[in-house]
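Of the protein chains in this complex, one is absent; all others appear in place.
Per-chain residue numbering starts at 1, and chain names A and B are given in the order in which the chains are listed.
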Amino acid sequence: MLRLEQRQQPSKLMLYLTPVLAVLTTMAVGGLLFVALGIAPGRAIYLLFIDPFVDRYNLSQLFVKASPLILIAMGLSIGFRAGVWNIGAEGQFIMGALAGGAVGLALWGMTGWWILPLMAVAAALGGALWGLIPALLKIRFNASEILVSLMLVYVAENFLAQMVQGVLRAPDGMGFPESRNLGRNEPTALPDVFPALGINAGGVTMLVLLTLAFFLLQKHALGFQIKLTGDSPRAARFAGVKPGVIITLCLGVSGAAAGLAGLFELTGAAGKLTIDFPLGYGFTAIIVAFLGRLNPVGILLAGVVLAGTYIGGENAQFMLKLPAAAVTVFQGMMLFFLLGFEILINYRVKRLRRAV
Amino acid sequence: MDFSSLNAVAMIVLLIGAATPILLAAIGELVAEKSGVLNLGVEGMMIIGAVTGFITATTTGSPMLGFAGGALGGALVSTLFAFLTQYLHSNQVATGLALTMFGLGLAALMGRNYNGIKPPRTDRLEVPGLSDFPVLGELLFSYDPIIYFSVFLVFAVWWFLNRTRGGLVLRACGENHDAAHSLGYNVQLIRFGAIMFGGACAGLGGAYVSLVRVPQWTEGMTAGVGWIALAIVVFASWKPWRVILGAYMFGGITILQLSLQALGISISGAYLSMTPYIVTIVVLVIMSADRKRASINAPACLGRSFHASH
Partner (left out) sequence: MKFTKTLAAAAAMGLALSGSAYADADPVKAGFIYVGPIGDLGWTWTHDQGRLAVEAEYGDRVETSYVESVPEGADAERVMSQMARSGVDIIFTTSFGYMDPTINVAAEFPDVAFAHATGYKRAENVATYSARFYEGRYVIGQIAGAMTETNKIGYIASFPIPEVVRGINSAYLAAKSVNPDVEFKVVWVYTWFDPGKEADAANALIEQGVDVIMQHTDSPAAMTIAEEKGVYAFGQASDMSAFGPNAQLTAILDNWGPYYIDRVGAIMDGTWESTDVWDGIGAGMVGIAPFSDKIPADVQALATETIAAIASGELHPFTGPINKQDGTVWLADGEVADDGTLAGLNFYVEGIDGELPN
């Protein structure tokens, strides 16, 4: 019989070990899954977890995929720490891209170093405003931000479809529902900074913001308030923390981060606005946030690992005929295992001895 | 714009069919939430139910066994969530999301050899004499068994929660789990059971989608309906009968916007598609704003982990 016994202090070792344990266990269980699917487990695991970091081309794609995930997850984690659950990052991603893209398209034909930063500001504002809708409704009407932000994702998706068919549609695009290509238009294209790892201007911004988030959470009074609100809402109230401020801040910041990520994706990897522009990053970022244990350094690592599994998964598909769905199962499993192992931080496992 | 050809009875029949999966998932989630658990994994449980139900039905040739299979699949996959949240004290929001993602992926894997297969037909009710009655006959007596079952289930849940001792204990776990524990009730076990019930209902709803509504299997076929079910529970202020209202309203708007298009009304399809979600937000706001009502009905311990402190 196994029993859980609460620890005196949360175990620091487990704090760092749990994500590693989660990844290792996923590899093991995943290996069994591959055998069941009739795929060589060793090769599959190599392709999913090792190859993306070893192969030069894959490496150059790594941060292309990881940056948006990390940026969004960083914003989300601030809210999650405070118990503010933003599930609508996907919608904020879309709205940010729409806002920034609209500015870029409106200024089409003009040149100047200021265009791209202006688009970024518009995108951050767009995403923030979309995130502030659930904030407002929560503060004023006590409506669940989980559900409102989620509903707004669907609204945003439909709005995007409407925009790319109408106002934002490329005039010389043969009537297809997509915008002009902002990624290939010099004034609006996102410049590369460190191509060997796939880091472009968006990636650099992400790293800067991540550092800022680190300092906010660790050193700033506001960071303390955020963490306090999450751990004990009552204590936070006694300490004079205004819940409305925290909610607005968290949803606004995560919305802005998601919106920025949307713009970087638009002006970098995707190039143009289409109906299929949203790729589910808003939801995957939630996994990244938790895998990274809601702290900036962890999120950086988790984002890189998850991006690696995406890239590795694509290769495994055509090299080993791995079904696309297997990668999603993997990612879900990783989160499950992480959540399971987390208990070891606050509890230790003791075997009950039979009374003699 | 010719409203005379709008067939109201036919639309009502259609919307009830569209609303039933949401209804089933929502009533199951209501029970789980009444016991104090917020399970965001409804979408994952539904899609697993859709694929297990489909596989069972096509393998055995019986749609009824298929529905049972779907319910079983949903219940089984919900145990992952139940175990993690009740015994390993994991964060409910994160675990629910993990369940959704895992469920979507696993369902796609399981179903990949079942694309393009036709499931056995679920027959509609045919009551001689009654079913052919004009208007009322179609409105009341022409549905398949699951629709009737779903309404019965709502009644059964209401009865259980409000008229039985078991329901009282379950609600106690949701309102004040410490008190329930000190009275000797095994809160974790009760919640585990409630979660599994929610899983079975969601699984049944999913099976309904793949066996009746569409009917076939494809990846991701539940298309976000599980999230709507979560919203419906709040909309219904955690009252069983209101779940029917919410589900039918949502189904109605979805069908209405397609019918409007078929009528030639040229409001853009994209804007019309938004309406169900916007209406859900508006209703959510109205329901939540009534603080008195909301605070009476939302289980006080919703979302909070129970830690036995002995």
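Keep in mind that, in the parts below, contacts are C-beta pairs under 8 Å (C-beta built on N, C-alpha and C of every residue); 3 or more make two chains touch, one makes a residue touch a chain.
Quick caveat: nothing in here was measured; it's all calculated off a predicted structure.
Only one residue from A:A270, A:V288, A:A302 or A:M333 touches the chain missing from this view: A:A270. When the whole complex is considered, the residue among A:L48, A:A73, A:V103 or A:A161 that touches the unshown chain is A:A161. Touch with the hidden chain on the side of chain B covers residues 5-7, 10-11, 14, 18, 112, 114-116, 118, 209, 213-216, 218-219, 221-223, 254-255, 258-259, 261-264, 266, 268-270, 273. The set of chain A residues touching the chain not shown comprises 57, 61, 64-65, 158, 161, 165-166, 169, 174-178, 181, 184, 265, 268-272, 274-277, 279, 311, 314-315, 317-319, 321, 324.
Throughout what follows, only the chains that are shown with their structure count from here on.
Annotation: 28 Å between the Cα-based centres of chain A and chain B. Interface residues of chain B, counted against chain A in their complex, comprise 40, 80, 84, 88-91, 93-95, 97-99, 101-109, 112, 219, 224, 227, 230-231, 234, 268, 270-271, 273-274, 277-278, 280-281, 284-286, 288-289, 291, 294.
Across the complex, chain B is touched by residues 37, 85, 87, 137, 140-144, 146-148, 150-152, 154-155, 158-159, 161-162, 165, 283, 286-287, 290, 323-333, 335-336, 339-340, 342-343, 346-347 of chain A.
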